[in-house]
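To keep things clear, I will list the structure first and then write my remarks on it.
Right after this comes chain A.
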Amino acid sequence: MYFWKCWRDTRRAFSIYLILAVGGTLLWFMGMNHALQHASVGAPPEEALWFLVVSGGLAFGLPFAAVMGLGLGSRSVGTEVGGEGGDFLMTRPRSRKYFVWVGWTVGLAEIAILLAVTALVALAVLYYEGGPIWRHMPVATHFGPATQASTGGQAENISLLLTVVDIPLLLASVAVIAIVVHGLTYFMSVLTRSGRRAVTYSLILILVFWTSANLLDRWGHSSLPNIAKISLYRMSLQGPPPWYLAPQLQLIGWVLFALAFPVAAQLVLERSDI
Partner candidate 1 sequence: MQLHVSPATGVPLYLQIESQLKHAIAAGALKQGDTLPSVRKLAADLRINPNTVARAYQNLERDGVIRTVPGGGTFVANNVPGLLKSEKLKRLKPFALQVAVEGTQLRLTRDEILKQVHVALDELGEKS
Partner candidate 2 sequence: MSEFAILTDGLMKHYSETRAVDGLHLHVPRGSLYGFLGRNGAGKTTTIRTLMGLLRPTGGSARMLDMRVPEEQIAILQRTAYVSEKKALPPSMTGEHLVRFNRPFYRSWSDALAAKCAQRLEIPMDQQFKKLSLGNRTKLCLLMALAQGAELLILDEPTLGLDPVIMDELLKLLIEDYAVEGRTVFLSSHRLAEVERVADWVGIIDHGKLLLEARLDDIRTEYCRINASGNALPVNIGPQILSAVFSGSLCEYVVRNDADRFVAELRSQGATILDVSPLNLGEVFLLLVRKEEPCTSGNVGATPAALSPST
């Protein structure tokens, strides 16, 4: 079946990304723990620590998510048609819509699995390490040994916010970047019928968008919606940006935007000659 074939085609790339993601995350947290344990300064305040964790996560996670999106989105029924095996696939008794959506869904499932596995592995390692990050972890302060950071009252409120809002937002931003870039690259691969061209054009578009967003932020009076900034909204020293919507709504907006890509790919494929 076609699901199986899509998995077969992307499993090597998926495995590499999985190893990189898990490995990178582990290195980051274990490195952080190590650095904190040997720091000459006393235990940092909780918020500052988590600012470090979040921005570190973004610095590594967001570009990685983009690369993963590019990689997983670069194979599709479009690339089959552009290469070998297109005639064979397109003469199986399934609609072109089916091929587009199955391919896209498999990519999406791989992204979800990768993020879930990475998050779980990171959590497990942090727990077993029991280092300063885990001790200061907002959830752990309620279950773990008491630390000097828990001052009750205000601190409890902050930790709740971190648990319920910031960390999920971080994970969601990474996921959304992956989904959006995957969708874009997938659409490009159907349009151009080439993995190489898909990655190239997508990369160009992403860089153009990212550059414009940053330029506008710095010198313009408006700014473009930017996934990278969503989970940093509370940390931003400049206050909420002009386009500010609740971050959850922004992320939903991006996901809907991402869904437009397979729809567009379907329309393109249905209307073209093989």
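As a selection rule, all candidates are chains of the complex that A comes from, given by their letters.
Going forward, a contact is a pair of C-beta atoms (placed from the backbone, for glycine too) under 8 Å apart; a residue touches a chain by one contact, two chains touch by 3 or more; residues count from 1.
What you see is a predicted model, and the numbers here were worked out from it, not measured in a lab.
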**Request:** Given that all of 1 or 2 sit in the same complex as chain A, name the one that actually touches it.
**Result:** 2
**Fill in**
candidate 2 partner, complex, touching residues on chain A are 1, 4-5, 8-9, 80, 83-95, 273-274
